[in-house]
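In this view, the complex is presented without one of its protein chains, the others remaining in place.
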Amino acid sequence: MLRAYVWLFLAFLYAPILLLPVFAFNDGTVIAFPLDGFTTRWFGRLTTNTELHAALGNSVVVAASSAVLAVLLGLAAARAQVRYRWPGKAGMMGLIMLPLVLPEIIVAVSLLVVAVQVFGLRLSLLTLVAAHTLICVPFAVAILNASFAALDPSLEEAAIDLGETRASTFRLVTLPLVMPGIVAALLISFTISLDEFIIAFFLTGSDVTLPVYIWSLLRFPRELPVIMALGTILVILSIGILTLAEWNRRRGLKRAGMDDKGGFL
Amino acid sequence: MTDPLIRLRGVNKYYGDYHALRDVDLDIAAGEFFSLLGPSGCGKTTLLRTIAGFEGVSGGSVAIGGRDMTRVPPNKRPTNMVFQSYAIFPHLSVAQNVGFGLRKRSDLNDDARRAMVADALDMVGLEGYGGRAATALSGGQRQRVALARALVLQPKVLLLDEPLSALDRKMREQMQEELIRLQRHIGITFILVTHDQEEALVMSDRIAVMFDGAIAQLAEAEDLYRRPVDQRVAQFIGVMNFLPAAVAADSVDAPGLGRIPLDAVGVRARANDAPTIGFRPEAVTLLFPGQDAPDRVTDATVAEVVYYGDMTYYDVCLDGTDAKLRVSMRNVYGREVMEIGQRTRLAWSPGAMVLFT
Partner (left out) sequence: MNQETTRGLTLIAPPFGYAFALLALPLVAVLVLSFWSQDYLTIDRGFTVANYVEAVSDPIYRTLMGRSLLIAGAVTLVTVVLAFPVAYYVSFRVAPRHKSLWLFLITIPFWTSYLLRIFLWKVMLGFNGVINSALTGIGLIDEPLTFILYNANAVVITLSHAFAPFAILPIFVALEKIDRSLLEASRDLGETAFTTFFRVTLPLAAPGVVAALLIVFIPTVGDYVTPAQVGGPGGLMIANMIQTQFLALNNAPMGATLAILAMLCVTVVALAVVWLSRRLAGGGAR
């Protein structure tokens, strides 16, 4: 019975996703059954839509920059968290991890207030990168914490004992061993930023990101099948990235000689 | 002792308010197999890491080979360490692990490095394992890789942090003998940290017993066992029976044993609190029917029998006391092991007694 329930639950999870390709190849502008026949023209229209291309480009730039920044900050935080003690540690870590338990609208509103009301900045992709970095850092810290915690501290001591400096030890021992964590953190931060809408809606100026562009399309039903085509491609891309992350994680586990205990989240 | 290889003077270490090392003075000679022995939390690992350079000292000095090393970082000290977890780099092969410390040796070319790695692997009995993944090794093999990796750098001192604690009993005994052989063969100083008194007794030339961050006694194995300086050391090393002692001007009284002249007592040591008399299980003997003893004899009853094959441990009650005393007897072919409740006689001599006052 439990088994049947779980399969039913999976059906619930996948039902809307499975509709994507159905309507992406459906030759009709109304998104409803019955279907009107097969077409690939929605995919064709994707390639000619310059607004879409600009939004996608913006999204990739924002996601890549946020991911790199978040992982750099996350590396420092996770390393400090796992290895060192200092006064006020719990409070500082708490603030860094706070975006994880803060409704996104609060983050969006507070950054909007500071950017516009306090500093009078013009909203741009930069403000969005700053905000996305902020919300990605806790995810990066969580993943990298696990990587650093799994690292036997005597490995680094052994390298120093064998004549390496602190810097070369980090390069030769620490970095290769936490690399799977770094890659996973980069991928997850990238994906979060790529899909983030609420903050992006508040903080983008004239340069919109992909979710903001999709939002604007949702008001014009005639373009809906194009979104379906785009969605299909995005789903396939997401699965590709996730497969890559999972493969990378397994390789990392194998390398560290650990047992496979489950997912990377 | 000629000039010691390692000289610690007045070493103190604090972690906040916690006093981890208290005024440690220690000289270790070149070529010595030295052990730091004590219960967990006694400071023995901290002391080893102080010699390696991983722990800075709060006070005092560390000199190695006549040079002051107190402020020298671990990568610049002529010591190498075998870690408790072995710390084998999981992303490198066996040969890359062993050759890890040779990277900085600019006087060597690749061929020379390879030859040194191969020699080191030979030395620990892992010839031909160089190409294996480090993660594919058993516990005993990892231990050997850790040894080879440290020894290939030809350190003046090899530091071993509980290196055998993760191995099973058979493997541990085998590695003990191999380590002794290896140390005699290459002749450098080994400093071993262990909480296992048997391991320390078997392997070391000298042993420092530590309690609460200070060295309680520093002696050769036999001395340590026979002539403990105080009750704590006596209790920690091996087994000892204790009886309350009433000390008079020139004699001591113990329940069941009677009056012993003070000058006949074998060893004098410090008591924890009240005066106590003690003896090792093998320092006395139980008389089987028909046997006789040259010295003193006390009647007793067998209360417990623990059979070990080659040995039997008897707990006996001396007549007129409740205290159970442990006596170890070698089993002799053709002689029955005694039974619980059996009457027997304890034969002992005042010279085997240790008096703690």
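Observations on the model:
Note that the chains are named A and B in the order they appear, and that numbering of residues resets to 1 at the start of each chain.
Following the convention adopted for this analysis, a residue touches a chain if its C-beta (ideal position, glycine included) is under 8 Å from a C-beta of that chain, and two chains touch if they have at least 3 such contacts.
Here the structure is a predicted model, which is why all the values come from computation and not from measurement.
For the omitted chain, the shown partners it touches in the full complex are A.
Taking the complete complex into account, A:Val107 is the one of A:Val107, A:Leu125 or A:Leu162 that touches the chain left out. Within the whole complex, the absent chain has one touching residue among A:Arg83, A:Arg171 or A:Arg251, and that is A:Arg83. One of A:Gly163, A:Pro180 or A:Gly231 touches the chain omitted from the figure, and that residue is A:Gly231.
Against the chain not displayed here, chain A makes contact via residues 2-3, 5-6, 9-10, 12-17, 19-20, 23, 31-33, 73-74, 76-77, 79-81, 83-87, 89, 92-93, 95-96, 98-99, 101-107, 109-114, 117-118, 130-131, 133-134, 137, 141, 191, 195, 197-198, 202, 211, 214-215, 218, 227, 231, 234-235, 238-239, 241-242, 246, 250, 260-263, 265.
To be clear about the criterion, only the chains that are shown with their structure count from here on.
The geometric centre of chain A is 54 Å away from that of chain B, both derived from CA atoms. Contact residues on chain A toward chain B in their complex (touch as defined above): 152, 154-155, 157-165, 172-173, 176-177, 255-257. On the chain B side of its complex with chain A, the touching residues are 52, 54, 73-75, 79-81, 83-85, 87, 89-91, 100-101, 103-104, 134-136, 149-150, 153.
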